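Notes follow the structure.
With one protein chain withheld, the remaining protein chains of the complex are depicted in position.
Letters are used for the chains, namely A and B, taken in the order the chains are written, and counting of residues starts over at 1 for each.
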Amino acid sequence: MPVHGGHRDPRTSRGRRSTAAVAGALALAAGSALAGCGGSDDGNGGRGPVSLTWYVYNESSGSFAKAAADCSAASDGRYTIGINVLPNDSDGQRQQLVRRLAAEDSSMDILTLDVTWTAEFAEAGWAVPFPAAEARRVTDGMLPVAVETGTWEDQLYAVPLNTNAQLLWYRKDLVPNPPRTWDDMLAEARRLAEAGKPHYVEVQGAQYEGYTVLFNSLVASAGGQILNDEGTEVVLGPPAEKAVEAIRALAHSPAADPSWSNQKEDDNRLAFETGSAAFQLNYPFIYPSARQNNPELADKIGWTQWPTLVPGQPSHTTIGGYNLAIGAYSPHKAQAAAAIECMTSRENQIRTAIDGGLPPTIEDLYTDQEFIDGGYPFAPAIYEALRNASVRPQTPAYQSVSLQIAHTLSPPSSASLGRLDSLREAIADALESKGLVP
Amino acid sequence: MATIASTPGASTPGASAPGTTARGRRPSGERTALLGWSAANLLILGISLVPLLWLVSLSFKTPASITDGSFIPNEWTLENYRGIFGESLFTRALLNSLGIALISTVLAVVLGSMAAYAIARLAFPGKRLLIGLALLIAMFPQISLVSPLFNLWRQIGIFDTWIGLIIPYLTFSLPLAIYTLSAFFREIPWDLEKAAQVDGATPLQAFLRVIAPLAAPGMVTTAILVFIFCWNDFLFAISLTSTEQSRTVPAAIAFFTGASQFAQPIGSIAAAAVVITIPIIIFVLLFQRRIVAGLTSGAVKG
Partner (left out) sequence: MRRRSEPETQTAGEAMANAGEPTNADERTNGPAPANRRRAPLSAGARAERRLGWALCAPAVIVILAVTAYPIGYAVYLSLRRYDLRFPDDSKFVGLANYATVLTSSLWWQALAVTVIITVISVAIQFVLGMALALTMHRALVGRGLIRTVILIPYGIVTVVAAFGWRYAWTPDTGYLSGLFGDATPLSSQVWGIAVIILAEVWKTTPFMALLLLAGLALVPEELLRAAKVDGATAWQRFTRVMLPLMKPAILVALLFRVLDAFRIFDSIYVLTAGAYDTRSVSILGYDNLFTALNLGVGSSLSVLIFLVVALVAFIFVKGFGTAAPGGEGRR
């Protein structure tokens, strides 16, 4: 156990499993698991700091690991935080978390939840809510829309760790005046195509969560929503028709990258870095990447708000990011709450923003000149996007709803008003947990 | 049928084809034929190796040049390899893969040898049933087992442990082991065993002292095949693990991260792919004849 040996409580089942594996004895493994479940509630017994396990994806700049180490050190010996790595994509993260939670694993102290999972984890009883007073304290000064993603039925289940929003990135050398609406953007691309210049619009179009995000952004920017506010019924009114038409328009215009139907965020970044595109709808991670891989191009990148579908109205891009929740089976909930408060603190958010490029959830950082000059030049644009941002449908059945959206409207070139009708039915079924998921 | 195919350690059936000598008497035709064969060889060589070589090429490319579409990297870098070996994510998974595959292999060969010996040598009722059962398992759709095993494993507490993977691997490699080993065991000169029994050894002693050493080549072959099977598994590895504790390399590849949250770690995945392919290629090169003999005996002969 070279990895966990340092921070695992030896009395938990996980600490014992490799022994069991070596012994090769089924009975022993079963016995140790039972013993593991009986851990006492304080779990500390006055013997040094409590070991907390933080389930989080592998943040490449290492800022999460540093936050964990700093908070452990600052806890005055109350706890130490060890990281258990989750996959890179959010579907994989959810699968791993859910499997362990279904096994009622007591090592799951701190969970990193995608903004779309709050309802599901809350309803399943996998995350415990923060008491109202504590909730107010830990979210003080955070962007309301980010806090909303961690809230379900008026209770805070997860504290925002970082947020994210897309911007419209464009080539300043090709596009002197960035477009404000989707139609303008397509018209501009058509003009560039006729002039024989790079003209693609890079945007997510593969059949996956990112495509649902695109659809949600379009529907919201057209002034509508996918589900009602309670998350119980399908809405998908006329604004959704506008959104589908926007997808169609792009798919059948020269602006569409030929590989659009297979593109995820990173494919967009790679394509943009090769210089074949004029526009890109994507998260800020593309900027530091371009600086590193193609500095010449990076100088020509401009950014502005996501294009809207209603001229004169702001766009409502979909909010992303991750929140931290306390695992329901953790024997160390108090320490976990303290650790979450520390890791979502201002200092740690600044580090994640500067080193890892992830937008912070502390509102006043967006007007903090020092922070902006310290390596976050597009902070004002993101702030504006976040203030107008839309939230993806909040329902425990989100995963099924999202799969149905991506499935029914794929590939983008086949999106049509007819498909929208079948989507309404599919989502209605998904909300009632009927049928198979695609 | 196919007794030839399993002659242990010997060459494969085709190797001794008598037809070659008959055709060797026409020199002019032979030259064309030689050219043709060489061309065919090259084609097969290329098709077999190109996909792997592309991964090798990607693994040596820098992030900036990964999209250049060139087969020979323009900028060589070892960064991808340094990266994966610098992270417990990969090194720990490599350890898990090796450990789990080795333990499963040893167990499968031991249990498989016992059963194969009985099948090859002993008369007992239920033998045909056993062979049928083994065949059924070899064909079993693994996805059908994933949900019950997942639920069962988490209830008895071996979800996400080595043993939780070793048990299904053992199950699915046992039929392979039993077939291959019983094919090999049939070729062993049994007079020796009888002689040992005349000398007063029990059947078990005869098995352990006389037959087992003779059976060693077959066991090595079986071990290689079983190891490749365990090394290759993906479905169980992603379904029955959830932490570094027991995650094997094929499953761990999905956990690799790129330069940022959305960036795909193409270079790292390619490097990891190359690393876990190397041992297999070494096995293949070293034991090529045995693997061929084992594969064919296990299936065709039965």
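Heads up, the rule we're going with is that a residue touches a chain if its C-beta (ideal position, glycine included) is under 8 Å from a C-beta of that chain, and two chains touch if they have at least 3 such contacts.
Please read all numbers here as calculations on a predicted model, not as lab measurements.
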Touching partners, among the displayed chains, of the absent chain: A, B
Residue among A:Gln280, A:Ser330 or A:Ser400 that touches the chain left out of view: A:Ser400
Residue touching the undisplayed chain, where the options are B:Leu89, B:Ile103 or B:Leu149: B:Leu149
Hidden-chain contact residue, picked from the options B:Asn41, B:Asn74 or B:Ser88: B:Asn41
Chain A residues touching the omitted chain (full complex): 91, 94-95, 98-99, 102, 120, 123-124, 126, 206-208, 258-259, 261-262, 267, 270-271, 274, 396, 399-400, 403, 410-411, 433-438
On chain B, residues whose C-beta touches the chain left out of the figure: 1-5, 7, 12-15, 17-20, 22-23, 30, 33-34, 37-38, 40-41, 44-45, 47-49, 51-52, 54-55, 58, 66-67, 69, 71, 111-112, 114-115, 117-119, 122-128, 130-152, 167-168, 170-171, 174-175, 178-179, 182, 186-187, 190, 203-204, 228, 231-232, 234-235, 239, 249-250, 253, 266, 269-270, 273, 276-277, 280-281, 283-285, 288, 291-292, 295-302
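Here, only the chains that are shown with their structure count from here on.
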Chain A and chain B: spacing of chain centres that average the CA atoms, whole Å: 39
Chain B contact footprint on chain A (complex, rising order): 1-4, 13-14, 17-18, 20-22, 24, 26, 29-30, 32-34, 36, 57-61, 84-89, 92, 96, 99-100, 102-103, 264-266, 269-270, 273-274, 282-283, 285, 288-289, 292-294, 356-358
Parts of chain B lying in touch with chain A, wherever the complex brings them together: 63-64, 66-67, 88-89, 92, 103, 107, 150, 154, 156-163, 166-167, 242-246, 254-265
